[in-house]
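Note that one protein chain of the assembly has been removed; the remaining protein chains are unaltered in position.
Which chain is which? They are A and B, in the order written, and residues in each are numbered from 1.
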């Protein structure tokens, strides 16, 4: 079966090259005890594989693969291209990225190559060619893991002169003439008019940094946003280079790279996913995150290709790099792994299988801990999960999810929204999205997280908050969706700019104005000292935070009006009927109670499918197996006892449980119900 | 009439070069509707005017000026020299400033030339010469606006090698010998003794930065303070170059540059103002600033030349670069514009007349907004203000202010006071000044804000807080002022150092000691955990904050003593009679109640003129017209209804109002009373 793994993977990152060779057989015994069936290897071994340029040494890797193959492991093979060896920095100092401060980095770390380096590209291609030649026929290698967490951290972009040069070529292709570029970027402002392509530079702290705001931003948003696009595409080209080499040797090989972040701002995952066979994701929620944060990213990952993804990394208990990292409580590890599965993962993979004894991550938890014992709590839980997955993994694998609600999220807005020099402090795009995601999560309503290329027609409702940046094509797509009976919720700071960050004149929300049936005359900043009251037609009074749009009607119906400030009585929330569909407009950021009041009515009107009654801390999701069974995942995402949602008390069978369904969910309980036939 | 504008200006910054040419006639129609009579143009057009070196293109500017001239606008013509074109950075990278971190900047932004660049100077002179040649005879150009907000932000100084070289010449002129320099800067401390002029460097992060304090300070205060002086003078030279070129072509041209900040630390506005025909100022108070902050800077601006100034920039509603920028409330825009007028402005000018659609300031409010509509609240208010100014502008224009109280503020102290490595954390010089300014503002007592060159004899009272740095000439000037019956209030941290920051030995306040009749043995730091009690002779007990001077008497009378700590009973506040005058000394920073107790007595004793009774949030100021009428400006600077000060209920006529004077001031109400004859 092409494009699909044969097994549900249980395993994770394994680095035997950090240990004496003779320990490996003992390790494998321990893994088998926990029913681990997969290992991700060779993610960081370049220096060992190629100790000097062109001299390859695969002896150790051969043995590792042999030993895992003999043990019948599903091998996920890394290409080792994320961390460059020391000799490479020494020989080709220009392979290292230059940061926003104009400084070229030196040997160290990982994910610090710059994407347009011809030296890096040549050396990377050689290594991957060697790997593909040597290993692509090994049937135990079920997946190729290219590079690692591209872009590395939240500022992985490179700002070197070579990148700037490539950027100019990229811009020429996009804008053709300097005149167009000057217009797109509004360069007559502050006499920035360019008269030669060579005058274009990468964003730089010493150049156009805009002191009035925080972060790595220039005075020219058009340039900075284009630079994000360019860097994401440059990185993607590297990925494609590696993939194509592997596919040249083994056209049926499955290829992925591990995404990360919440999600990562610098990499447009929606564009990248098209180039992958499988989406995979590294998940590290902090101890005090609400459970909907992880769920949101999982739903995004599943929606990227509208099919199951892999949970490529997660931690058995603690990580060592968050501010506070308490132990995962008894049961919590399994529940958090199952949360990913419930939202579409077809694997449970750990970083890492064996705890390092040195280096910066030595206090990161692992399946085999420093104590080297298997009578520990963590190992026992890993083993229990192994037993469960051995039982139900193959049933779950390949089962699909579906949703009638979509949350609109795209990288143009990620970049542009966090770039606004506006009347309130910078807001996090993801944080705004989570406010809306949460509404549906808490009501057990399935959500897809979609971008501009999605099929809108599948959804009964699309929620598109702060849809700040959009082109006319996307506006048309929404128009057509609504005209044909779709339902859209949008908000303040929507429909404002085109893809070059130039404002649509004539009143916000620009090209969406005809859909919303209103326009915004002014937007007030809600200062921390007070909130602004908003009164719904049903009499309920809530608050707006951050922004209050002063709305002028143009056909829309008023759902709520301001109840304080000089604009008391003006419309705050509206609803418009456009052909066969409806468009809601929120003129500000509703508080929690307001969100409930607003969305509950829509949910009712549209009869959106609710999987189970809400119980705080308990999430219910559904996947449908290939053979048509509905699998309900009921997870207690808290450390307390919770009631089981009523509906599962009768008529369902818990694949993981005893015969009798009980009314209480223990802390971190996992239930996997199917209809009892 | 030389040195004076003929009209009260109503208008602001206008950048038609950012828009299609054909929009301009429509814009002008809109401006006229609002009775706007002036436009500031060409502030940032260098790249368009000179797309490559020596090739000038004035075609667009010609048309703009023609169109505005035809419409009979008062044109304020920018020289465009603040933002250098991209090609200039490319061709002459050394035109960009080097920052305190030793890094040379690259293309971008504005106000980032370094003042001693010969390339910048040559190119700037050529452009200004072309402009002066071409436009100086145009009678619609009523004012030349040189460059823009010199120094840019709060660290506009340049620290490049060329500046360092010029600095050495500057120092040679000042100190003549290295011996004098070593003494002035106390260079034997820490073996800093210089043996060659070449060893002198600009302040630099990697050099003498003093880790124990925050900010860009070196271990050698004498050097750092001299560097401030040198940079302010270097910038001033640039201004003078531009001015002289313009005057060479049109000796009667009026010339200004727009000051900014609260005020700006890096530019000695008192020295600069002497080189200007008119002082102009850009004013951007934040939403939560007390109204006396803006008033203080306006009074400073007026005092610079002791004549009306221009409000060159202000915002119709929101700016987009403050942390929170709520809408100006109905009426607030007019009230804030009128506050500047009340304190001496002869214009109301906005940034900007037309809202940009791209770039970093696109969400800054404007007269013509993105919506392009004139039925909006903001436009209506702009129009209402236009009506008012059309009615009273010519009456107000040229009217004068007078004050019997002066607050002493100079740039030597701005630089030196914020440089003290003392026993308490760094204090803001402006923040200290505002504490004293506020006392008089809240009592409707007019204040001038003066420096060392002012005529002291005009004032019944001079308040000179933290007069830390002064030379013997200034000390003598105060002595003579007091001897002839003047009254001086001074405080802790006064009379301490000479202009090189060397302490006057023999007891603080050094050369003022004979005037104060006391000296300071020790100064305690008041830690945040507690305040120190001070008991007035009238029994009232207040607190000292920050510092408590332990005072030894030498003829002065004790007005208050400490009432806690081991120095309980020692003098805290004194008053001395010196010949025909009096000197008060405050040994610490009084709390609010203490300030009232202290100053009310002085106000009473000196019978200082109070314009009206205090009403919290209502300010009353006075200007006297050329024909001798007193204009009282009564402004409600709050969003609440306030009572009108009693005295205006009868016998006055409101130029802006109906016949009947009413007792209530609406939110943001403006009243402009004259005596009813």
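The working rule: a residue touches a chain if its C-beta (ideal position, glycine included) is under 8 Å from a C-beta of that chain, and two chains touch if they have at least 3 such contacts.
Since this is a predicted model, take the numbers as computed values, not measurements.
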If I consider the whole complex, including the chain that's not displayed, which of A:56, A:107, A:566 or A:629 touches that chain? A:107
Residue, one of B:115, B:152 or B:221, that touches the chain absent here: B:221
For the full complex, which residue in B:290, B:507, B:609 or B:657 touches the chain that was left out? B:507
For the chain that got dropped from the picture, name the residues of chain B it touches. 102, 185-196, 198-199, 201, 204, 206-213, 218-222, 420-425, 500-508, 519, 521-529, 550, 566
What does the interface between chain A and the hidden chain look like in terms of residue numbers? 15, 17-18, 44-48, 51-52, 80, 83-87, 89-90, 99, 103-110, 153, 287-288, 317-327, 329-330, 356-363, 370-373, 376-378
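Keep this in mind: only the chains that are shown with their structure count from here on.
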Cα superposition angle of chain A on its copy chain B, in degrees to the nearest 5: 120
